[in-house]
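Encoded as structure tokens, here's the structure I'll be asking about.
What you see is the complex with one protein chain gone and the rest in place.
Presenting subunit A:
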């Protein structure tokens, strides 16, 4: 029970435990005005919406089992878009009816996002942007959101575990966490860095550091040991010729995860890494608790 006590005590996070990496911030600062060029540097992220939005929409509705609202399927659902950048993902979610809060540490990104949404009165009302890190909003947003999306973000954070803990704090019990990121494999080095950045320019050079890529096993482990239950892990593949994404079996390159925060009564265990069998046992008991 010691771990539970530790988990619920509110502790202000100092910047040394911050999940924001200042080096990463500088990289995105330079491209802040390029977000909305569908054919530009962020083209691959624009087309990623074709698979990540349906994934979020579908799995959210499945786990919410709320009444489906015609024309606005995500109506009434509060979503936090962490690392929202220029708002590429916030806007489609807003169009589907959700109330979206988009946060990003880079001020220029937020400025771009605010300006872009301002022309659409419906979106302007549904989406709120804030220049902030995740930790900075934890205090005022405890258990506020139904859904958190962290798309193409966890490979840029300084401390993944802190990040996940914060997600858990601002998420309502049984809320959903959606993550898309890149696996740490030889293949992801060759295709994700060498080809994508240096050769084909699909991703601006220097965007990613292979060292910070996250294998799905590690992510799952961190999630499960911080009060989440992993519902789905799907591989994703980008076809540079067609400029489109598709779902695939293998998670060796890009992948997406849907995890659900355990209900109020379920316990979260210590952060020490447990042997695999213990993790599986834990998930099983959490399910029956």
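The definition used in the following text is that a residue touches a chain if its C-beta (ideal position, glycine included) is under 8 Å from a C-beta of that chain, and two chains touch if they have at least 3 such contacts; residues count from 1.
In this section, contacts and distances are computed from a predicted model.
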item: Listed names "Tetraspanin", "AP-3 complex subunit delta-1", "GATOR2 complex protein WDR24" or "COQ6 monooxygenase", with the criterion being the UniProt name of the chain not displayed; value: "COQ6 monooxygenase"
item: Candidates A:91, A:135, A:152 or A:224 - the one touching the absent chain; value: A:91
item: Interface residues of subunit A (partner: the chain not displayed); value: 33-40, 47, 49-50, 53-54, 57, 70-73, 91-97, 115-116, 118-121, 198-201, 240, 243
